[in-house]
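Starting off with a structure, shown below.
Left out: one protein chain. Kept in place: all the others.
Letters are used for the chains, namely A, B, C, D and E, taken in the order the chains are written, and counting of residues starts over at 1 for each.
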Amino acid sequence: MGEDILSDIKRDYVLSKLGEDERVDGRKLDEYRNIEIETGIISKAEGSALVRIGNTQVVVGVKMQPGEPYPDTPDTGIIITNAELVPLASPTFEPGPPDENSIELARVVDRGIRESEAIDLKKLVIDEGKVWIIFIDIHALDDDGNLMDASSLGAISALLTTTVPAEKFDTGDNYPLPVRDLPVSITSLVADGKILIDPSRDEMSIGHRLITITSDQKDNIVSIQKSGSYHLTEEKFYELIEISLTKSKEIRDMLGKI
Amino acid sequence: MGEDILSDIKRDYVLSKLGEDERVDGRKLDEYRNIEIETGIISKAEGSALVRIGNTQVVVGVKMQPGEPYPDTPDTGIIITNAELVPLASPTFEPGPPDENSIELARVVDRGIRESEAIDLKKLVIDEGKVWIIFIDIHALDDDGNLMDASSLGAISALLTTTVPAEKFDTGDNYPLPVRDLPVSITSLVADGKILIDPSRDEMSIGHRLITITSDQKDNIVSIQKSGSYHLTEEKFYELIEISLTKSKEIRDMLGKI
Amino acid sequence: MGEDILSDIKRDYVLSKLGEDERVDGRKLDEYRNIEIETGIISKAEGSALVRIGNTQVVVGVKMQPGEPYPDTPDTGIIITNAELVPLASPTFEPGPPDENSIELARVVDRGIRESEAIDLKKLVIDEGKVWIIFIDIHALDDDGNLMDASSLGAISALLTTTVPAEKFDTGDNYPLPVRDLPVSITSLVADGKILIDPSRDEMSIGHRLITITSDQKDNIVSIQKSGSYHLTEEKFYELIEISLTKSKEIRDMLGKI
Amino acid sequence: MSDEMNDEMQLIVDGKRLDGRKFDELREVKIETGVLKRADGSCYLEMGNNKMIAAVYGPREAFPRHMQDPSRAIIRYRYSMAPFSVDERKRPGPDRRSVEISKVSREAFELVVMKELYPRSGIDIFVEVLQADAGTRAACINAASVALVDAGIAMKGIVTSVAIAKVNGEIVLDPFKEEDNYGEADMPFAFVIRDGEIKSIGLLQMDGKLSYDEIRKGLEMAKKGAMEIYRLQREAIIRKYSLEEVE
Amino acid sequence: MSDEMNDEMQLIVDGKRLDGRKFDELREVKIETGVLKRADGSCYLEMGNNKMIAAVYGPREAFPRHMQDPSRAIIRYRYSMAPFSVDERKRPGPDRRSVEISKVSREAFELVVMKELYPRSGIDIFVEVLQADAGTRAACINAASVALVDAGIAMKGIVTSVAIAKVNGEIVLDPFKEEDNYGEADMPFAFVIRDGEIKSIGLLQMDGKLSYDEIRKGLEMAKKGAMEIYRLQREAIIRKYSLEEVE
Partner (left out) sequence: MSDEMNDEMQLIVDGKRLDGRKFDELREVKIETGVLKRADGSCYLEMGNNKMIAAVYGPREAFPRHMQDPSRAIIRYRYSMAPFSVDERKRPGPDRRSVEISKVSREAFELVVMKELYPRSGIDIFVEVLQADAGTRAACINAASVALVDAGIAMKGIVTSVAIAKVNGEIVLDPFKEEDNYGEADMPFAFVIRDGEIKSIGLLQMDGKLSYDEIRKGLEMAKKGAMEIYRLQREAIIRKYSLEEVE
């Protein structure tokens, strides 16, 4: 039906531009869209951020509360990352429990935070048998492509502005959550032998052929997720790592200013 | 199909009678159907009542058990009201988790009990960190219209005959649950400029255009719920309050005799 | 469609052979398929067994962990039996929560273990308010008929080789779970006036007309489950008990060798 | 079902059961037909302290459509316990036990309902336990049978159910709560009764410990009990139709 | 809503409310239209410390098919709170409260959307509460109304919502969190406004304790408040269309 034809036309257009190394919104292949980060927008949350990448918008809220540690890690705090692809954000999102896409989104963001050791979980012990639980809730508002990077950026931005609510739970004075690294995710679309960094929704019409590479401030790769059914060659993979390391530095500079 | 035509005919008939200020079952516009209340019918429950309003039948059972108070209200007992529109009661009820109608039913009944302060929740503290939880379970048996009032009446009737099972839980002697007010719900159908009190299922064929007004024995309104998509005018609203206050007194007299 | 016709042909074939007291795989009416039991195959489990009855395959794993007893039986351990008819095992099994068939399977197996008192639950108390919970997880791998007996046999075989993991939970030295009886289930297909013991999947084409009779080593019947919609006559019922008692002895001998 | 406490729990005293019944005596059974307006058929039944209501809807269009069978009716049976029906409040919604009971009960009714008369349709049997005191599956089946007749569903027979138990070594009919909790065995039957006679066993379960001979004795007792209940089911149906002056 | 703590909680001091407002004064309302790209219509709204975003999708093909109505559009309304929108983290997914709010809100919008213009289609209204501070259902409805206009859905009027409360014995407009928690009553209204005038009440709930006279007083106050909000809704819509140089 009409929907499909439109999508075919869009796809052909994206591909034809790509043939000339051009993108439909005029960007260069390795050019990120404009990023805006607003923090502290949800005063009910311990930390929060609204991230815009082009028209893509995500709100991330951080809530903290005391709780029991996992039995096998009694001396470490807990991070729980959850993503809601609420139906507000896209005509294709439906109300209901998290599907594989929102689960993947949450888990990749979680790994970026966790593996970069941005939060020292050892410091989140309150007492014996009592640690801080950090809930990172990702709330997609508008999906114009690359929710992944917007969510990662939102998560670290929210954490950077999080105050540990010790007073509310009678465990001492409030203090800023210590954040010791700044993991940054870079998502690219791999198609037709090209790498399109930060793909827009329109560009996704050529296929869900993504890879997200997250790195820390020492240029370690801390998380990789190939997402979508496509052949990735070794050469492209190495190229992707290089591009991601370069781009992440630019974005990390923005985070430094929060 | 057949079903729809029957429903149209029924609707036309109800409306044509209504044009002459008459109701299909011969009642006056502000006349309630016959009410019967039987209490103590479920000996396994701490309190119980079977309420019949015409052919509509509802059983309400009250169970009590000790539990932890909510963290923000450590010194008050807990009321949990639940309604099951079991498929036995109507050809339109399906097995499964509560839908919006049973949730609305339970919540409106709950508000009547809660806001009239019929139960002094402060008196339900057993010990530090231990309070009585009152489960009010509404079980619809036959839906011939106005399950709402039948459920409210069943809930307060069951509470009036509830014995706190202190002995069972080793917390002293059993005693009657103190009930200090008698909230009464009056549900009306608002259609064609008329108010039909206690609408029957047949009358519902002209549309789900209901309002439930619950009042306490001092003539305070304690809960209102407009239910259904219809325009309510200010004048009708005021008229509804007056009718509800009048009718509720008659029904409250019945409760006084339990 | 094709599926149905095939199934009809198969059914006719089974019935025609049955008319001559023969079975499609050459067995006698009261002949069980070959049984193989391998124990200790899952080293992560406290006890485990793989049971093959002909081509039917079931793995049962036993896990144990300390937990709170049920409030009404403070001085007895807990058995929780669960069956997963995973979609791997049959083209008719679908992913999702347990349906009525897997629930029935788990409950019948559970009753055999429980009612034969094979496990002395009184001996599973660790401390006041702390008992062993035994999880018996039945995992169907290949359903070529009679999953019920394969599961029962798997459960008791796994229990026979279970080591109580006391060291892991700092409650003393490990010790073998004491098993004091050997319940054995015999499932038969009742059709056309005949009794087919241990029915194969092909034979099930003549209808889900089953009965499972479980007995202990003193020839007590400890559990019966008629499963399927069919008329069972008194005479057949008595005949079934006799056959089941005889057959179970043969199988119990196998268990004795584990 | 557990016999762990047999020694301690004295359930038979001077040859009588704790509630005064003889071994082969039923609890009091009360049956009332046509108690619900919306349902096509209904029945209220008490059996000792058990109280249940059955409703039948149908034959009606089966839904969802892909569940329809072009050659016969689909039967649903839902056994459900009200949260307040038991000592400890039960969470609403089906648990594993009620799923199993619903399955085996449905299988019994599929034997008698003339499903081929109602192609593409659904016949729904819903039974609510308002108060439970052992033997609820049997009591629900008995109520459902009457509700099916009340709904005018064509049937090749009626289903009548009763359990027997072993209590302090004795086989007894229709156990009540204490006998069920502390007895040594429980065996519920449902029989298909046609032309006033038991034709077959439609439902059969057992748990506990019984010898072959005890099972034979129990079955005989159950058949006798079922015939008594069958007469009460019949009376309840006739009573309603005479009241309605149909016959 | 509870008046248990009235005596202790001083919410009116020197004839003023704790946040400095007069009794019939609204909190500050900020409305911005067209804030989302993917949605057909959208609106961001603040009402005091409440922050919400509404999106409208449709008219589009209703799904699943069997939900379609051949003569009119199906309206869905989903009120949803972000986990971080409240003091205590809320578990994601709908709870009973949000199911009820979604139902009564949808019923109000069904009064104004010209459903018969869009047969077989679905019109979906999704509202996310990003920060909650009492009166969220009203604020969400106000945002949803503007998003519907932004989506170009034909409507016979606009829905505007506001609550009144009773606080220390006084009727006040648009209660904030403390007034909601410790006040004696809360009564949310949604009005259908057409041609700049209130035509009817589309949503009405109440809990607490109010006398007949207090309800009258509250309704008058709510109408006044709703008209103020209506003007802000209108301005937001006009602002967007002038920016777009449509008119």
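FYI, a residue touches a chain if its C-beta (ideal position, glycine included) is under 8 Å from a C-beta of that chain, and two chains touch if they have at least 3 such contacts.
Just so it is clear, the structure is predicted and the values come from calculations on it, not from any experiment.
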For chain C, the residues touching the chain missing from this view: 41-45, 48, 55, 57, 59, 61-63, 65, 82, 84, 86-91, 95, 97-98, 135, 137, 139, 141-144, 201
Residue numbers in chain A that touch the chain omitted from display: 76, 98, 100, 103-104, 106-107, 111, 114-117, 121-122, 211, 216, 219-234, 237-238, 241-242, 245
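In this section, only the chains that are shown with their structure count from here on.
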Chain nearest the global centroid, as defined over all protein CA atoms shown: B
Chain whose Cα centroid lies at the greatest distance from that of chain C: E
Selected from B-E, B-D or A-E, interface repeating C-D by over half of its contact pairs: B-E
Rounded Å distance, chain A centre to chain D centre (Cα mean): 58
Centre distance in Å when chain B and chain E are each reduced to the mean of their C-alpha atoms: 27
Interchain centroid distance [CA atoms averaged], chain D/chain E, Å: 51
Contacts with 2+ other chains: residues of chain C: none
Junction residues of chain D, two or more chains touched: none
Chain contact topology (line, ring, star, complete or other): line
